[in-house]
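A protein chain is absent from this complex, but the other protein chains hold their places.
The letters A, B and C name the chains in turn, as written, and every chain counts its residues from 1.
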Amino acid sequence: MNDIDRRKLLKLLGWSSASLAVAGCGNPPESGTGTAEAYSEPGDFNVPGVGVYYASTCTLCEAGCGIKGRVREGRILKLEGSPECAISKGRLCGLGQASVQHHYNPDRLKEPLLRVNGNLQPVTWDKALSLIAEKTKDAGDKFAFLTGPLSGHLKVLVQNYVEVLGSKNHFVYDLLANKANQLAAEKVYGISNPQVQIAKAKLILSFGADFLNCWESPVHFSAEYAQFRKANEGKARGVLIQAEPKMTLTGANADRWIAIKAGSEGVFALGLVNALLEDAHHAKNVPASVAEAVRKYDKARVDRETGVSEEVFGRVLAQLRERSPSLVLSGPSAEGHIHGAQNAAAIMLLNVVLGNVGKTITAPAKIPFPQMAPAAGDTSALIAFNQALSQGRLQTVFFHGANPVFTAPGFMKVRENLKKAAFKVAFAHYRDETAEEADLVLPLDSALEDWGTHVAAYQPDGVQIHMQQPLMERLYPQGTRSLGDVLLTLLKQRRPDEYNPFPDYYAYLKSAAIKNKAAFKDAAADDEEFWYQTLSHGVLNVAKPEPQRIALNPGALDLDLPKPAEEDLHYPLRLVPSVRANFRDGRHANLPWLQETPDPLTTIVWGSWLEIHPKTAGRWGIAEGDIVEVISKSGTIKAQAYLFPGLEPNTVAIPIGNGHEAMGRYAKDVGVNPLKILDPVFEKSTGELALHATRVKLRRTEDNRTVVKDEGWRPGVVNTQMNRKIVATLAADKIKLFPEE
Amino acid sequence: MPDFTKGEEKDIRDTIAWAQINGDVLRSLSKPRFAFWALFTFALCLFSIGVACEVYQWRRGLGVANFDNPHVWGLYISTFIFWIGMSHSGTLLSAILHIIHADWRKPIYRFAEAMTTFSLMTAGLFVLIHLGRLWKFYYSLPYPSERMLWPNFQSPLLWDAIAIFTYLTSSILFLYVGAIPDFAICRDNATGWRKHFYSMLSLGWMGTDRQWRSFRVTYLTIACFLIPLAVSVHSIVASDFAMSQQPGWHVTSFPPYFVAGALYSGCAAIITLFIVLRYTFRFEEYMTMPILDKVGRLTFAIAMVWTYLNFVEYASVWYGDDMYAKDLLIQKATGPYSPFWWGMNFCGSVVPLLLLSKSVRGSPTAMMIVSLLLNLGMWLERWMIVAPTFSHGYYPWTMDHDQWPGFVQWGIVLGSFGWFGLLFMLFCKLVPSVSMYEVKEMVYHRTLAQRHAREA
Amino acid sequence: MSITRMFRDWDKYRKASPSGDLEKDHPDYKWAMAIDLDICTGCNACVVACYAENNVPTVGKDRFEHGQTMHWLRIERYWNEADAETPHRGAQFMPMMCQQCAAAPCETVCPVGATNQTPDGLNSQVYNRCIGSRYCSANCPYKVRYFNWYDYPEQEVAWPEPLPMQLNPDLTVRSKGIMEKCTFCIQRLRAAQSTARTEGRLVRDGEVLPACAQSCPSGAIVFGNLADPYSQVAKLWRQQQVELHKDKQDKDKTGDNGGVRGYRILEELRAYPSVLYLERVRDTKA
Partner (left out) sequence: MLRFALRGRKGLGAHKSRPLLGGLMLPAILAAGISLAAAGSKIEQPIEFPHDVHAGKMGINCMYCHTYARRSAVSGLPPLQKCIGCHEHIDSVKDKPRIKKLFEYWEAKRPIPWKKIHSLPDFVRFDHERHIQRFYFQQGQPVQEVCAHCHGDVKTMTVAEKVTPLTMGWCVSCHEQDHPENAVSAKTANGPNDCSYCHK
């Protein structure tokens, strides 16, 4: 099947006799009043009324799940996980499901916009591209491309383009990156991104790693978690202990949830190391210097600095001793501090001490095509970018997949600094905050209209390269373009010899895949067949993945954690900007399904809220629904209070994602953005923003509004089951075990 | 002003002349005075509010009335039961008292019977207003349709529809048949269009023996037919709740409880209208204080039956094993609905104790206030049956104590009073609201009785 | 149904439901679920999947505040009262959808028969028959029925252009005044049954799943044909010693279920729901 056919296959010529069923239950239609259009040339699998599934890749988060989209009469209707993908294994999270709403979003950009006299006005693509050519002519180092995390051929094209322009400024920015974790893993295990074998662990001790919701690869981890929890005669039920200042969804599923003081995770971990090293079989896993270094983390210090009682500490210790192999995870709440990487390293040291490395901590395979390997973002990129902007070093700036005007902390003043760049181009789907600041806004194809390749950062099994293919024709064929196509066009202007052989991005991808055919498992001999196979499966399995090597060096770790910071009497509370899986860094806040789907823990919809512990609320005289001013040294926002017990009492939390000033009808003016009041605190070894290090105080206003949530409305009552058997709970030692299947 | 507190006061003056009866009653049909128009306009305003609300609700959906899940029913259903209940007193007075020959009912049964008919018509409206797709209401009627579908005969709502329809038809028939001799009197005294109107209505009534005989038999037959119907109608309305499975509704004693409540609210409404008519049309000769006294006693008796049944329900819940129902009962008494719940108990069970006092029964003002309170209590009762179960049902997640009926619901409830008022006022001006021939009968019987006594 | 037919099949309507003989009640299919609350993480993926599959409108903040939400499937989150200052055993999550009761309280009360038991053991909802009396919802113990308080497709513009292109053409978009609820994705079931009949067989286990079960990242929702003794769901029901037609399971009679986790919610109301839940587990040593 050649490429032209492939496109035609999706050709939408008419919706056949199954028209939209919007009319609901009206009167029977009369004959001859409606028309029924037929295909002039039907595609091979196109039968009216029958859905056909096409494979592609979900692009809503970096986990990169393979998906299958149900296409009927040329329309994409529903996405499912692809069973052939090692990550999703046929499952798909809510965020991924909502991808279709990005595609059909009523607020999508439909044509290029150029700023004329301060206003964005429609412009043709030709004009836009020639303008870009003109502005980038001698850009050199005054050019910068700020993107979100990238992988696959789009990354290759972006990097090539930046290079062609003679610039080194490709900034990959990801607000939710775990750079500190990677650095710590590098130090402890010798690899930055180890696999965690959740299903194989008998105990998981997680310090804020929300692996069921938004940590690295949630769909994959959820499936693993199911295995971890299952108990039968051959396998005990895994135990999950979660220590974090604000309860995450994973914490809500824990057997023991520990409200640990923010930033003291490392102390708790080293306290455990200290205690565990009393056992000879643990002590042999680390050099004596470690035992020496952790001696100062005795029970008294742990008790003093972490706020965790000795009894709980003892229970955790006993569980760690009893259950092996275990798995200790470090998550954002441990890493978002000045000493974040140190915290993470201390936590990871536990895995070394417990002998988990090699059992539940394993090495992933190397990605055979380094130029396609994921460029995981970080926040230091944004800081560098912002600095360059503020110093006037950047003249022409491109944006793609990142919305720094919304996600950058207020103190960085990104909006102001952007004014110093003369020409800003946003490749966007919506008029988001950054697009509103741009001089040229170029509308992109939705993920379901575009081609692409993706390499997931977290590869659970070997290496898979995921194919992204259009699941339907462009909704706005004249308006939107693929970023790949645009970059190719721009590259052709500079390097015609290199890029002219590729008529479009599709051809580029196809030839790249075919060229490297030998690297993949079960590749068909015929090129066209191989390509057809690739698209129908949606994944390419690397034939002989080469594993990375784990190299432990616990002796070299700096285990001297700083003393807890002085309590600030003026700003007594810690602010957690919590992450909602459905919104990530706020880029999905304009999807009505996700706005309407309750936050799992608070059940609040369509807005933001301030989570505050009932005890703390009592102290501040705050009741549910009160509008509270949250004041940090860097700013003030107003949020609605929600009394939430799953907090360390000196911590308050506001979810990230809402509070947009632009981005369409579903996101604009919904909720508040806690990022705006973050303090300028940075992780010391990576230079990353320390997201969990902001201190705040509260001021109650006179305003009180109903909290819009799904749980029943009963004034002053925490939602319980009223002595009815709704969710029953059984102690783990009481459950009857059935034979293994 | 005669002293009515003395027991020997008569229900009706037996020396009253027949011509005076005709004159007094027909005067009430004469050209309305300003006060009538003022009241009529007021009722029309209320009714218009209701219509406006209904139009709005029809166009936008029931959401504008501030229903939600799980509060799917609200004031429409409670007010529906209220009006159904209201209809029972007419039957009580006209049919039950008729067959047991309590002749003091005679001057007041006509308007009570009209009240029955109109409140049924109001109640029927609520069934329709309540529907989400009012335009498809005919799906619930059992008729052989092209779709070869029948309604669900298991559903109490269907029984409701049938029972109400039957009851309404019978009530109209009863009201009409009973008024034929009076229409003839009107015909004989009317001029102009009224003459035609009453000629038509009186069906050629000449007052012959044969006509009287047929009339008596017909009237008695319908009366006998109406009594079980009245009992069944409210039992069936009770079944809407008792047949369901919800806490607070699934109560065996609901049918008698509802019937008692219905008679109760009906009697209270009779007292109200009695006093209103007595003063508007100067019917002091017919709607006499001794009759009011009797109605008051009857109301008290029914109030006590109702109170008893109410306590039976509480007790059976309290001592029973149904934790959901008990939870709900506690909620009613302590939760956000508690003011209304206690208000209902106070108005329904404590206020009627006032009726024990002769001086209260003898004072029209006091009776008016008491009757309005009783009506309020009875309306609250219906609301307290319907609403709290939704706020505090089986399922804890959906418990919602914050729901308050929206203005559209209140508007339509008000509108229903306007509608009822309009109908009743039209009735007062078109149909003699005191049965002339029966009052004459009553006077005649009294005279006869006195003559017999004298002769003995 | 015509009267002819009603008289002919009188026995069918007079029987107790469920009779206790699954094979007799449902010779081919009885769709059922089993949800393991120890595996359910409360992530809400199923909720979004349900919105996507079933043309469920999003109602917006104001409507949601008034409790007029339409989600057919909701994840409930309870806190344990016994937990001290902080919920140290986490939260309790519960996916709640129509329980497809075998003796559904909603069915008997509908005046027009718009909701009724299908031969394959579902509690169907016929939108075009519904007149909106809402009696079914009033009588539902689980409150899982959702009423269209507004005209979401037209007046409320729940799907502004081009969002209507996403609407699933296999099922009706409901306009105002109609009751709706989870159908176990009946459009998928019917399509699979039709295919199976064409091929002269029964639907195979796992061949068809409702959107929620298909999306569930942890696989907590197991769906299948209870009438097929070899199906995953039938095995689970058997293993958990829960029988469809009982209002009190034998294992519960002693008060101690012997560590078998299966239960149905509000079973004592004798609605005989088709959704089996497996108790959440917490390790109290941790």
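Going forward, a residue touches a chain if its C-beta (ideal position, glycine included) is under 8 Å from a C-beta of that chain, and two chains touch if they have at least 3 such contacts.
These numbers come from a predicted model, not from an experiment.
Taking every chain of the complex into account, the absent chain touches A, B, C. Of the listed residues C:G20, C:P119 or C:G258, the one in contact with the hidden chain in the full complex is C:P119.
Along chain C, the points of touch with the absent chain fall at residues 1-5, 7, 114, 116, 118-119, 122, 124, 126-129, 170-173, 183, 186-187, 190-191, 194, 197-198. What chain A contributes to its contact with the hidden chain is residues 13-14, 16-19, 21-42, 47-50.
Contact between chain B and the absent chain runs through residues 144-149.
Going forward, only the chains that are shown with their structure count from here on.
Identification of common neighbours of chain B and chain C yields A. Farthest from chain B in terms of Cα centroid separation is A. Computed centre separation for the pair chain B/chain C is 43 angstrom, with centres defined by C-alpha atoms. Averaged Cα coordinates give chain A a centre that lies 32 Å from the centre of chain C. Within chain B, contacts with two or more other chains are made by residues 133, 394-398, 400. Counting partners per residue, chain A has 25, 706, 711, 713, 719-721, 724, 726 as the residues that reach two or more other chains.
Touching chain A in their complex are the following residues of chain B: 133, 323-324, 327, 336, 394-402. Those residues of chain C lying in contact with chain A across their complex are 37-39, 41-49, 51-53, 55, 58-61, 64-65, 67, 69, 71, 74-81, 83, 85-94, 127-128, 153-154, 159-169, 171-175, 178, 211, 214-220, 239, 258-261, 263, 265-266, 277, 279-286. Here chain C touches chain B in the complex through residues 1-3, 6, 63, 66-69, 74, 76, 78, 94, 96, 105, 108-113, 129-135, 137-139, 141-143, 145-151, 155, 176-179, 266, 269, 271, going by the rule given at the top.
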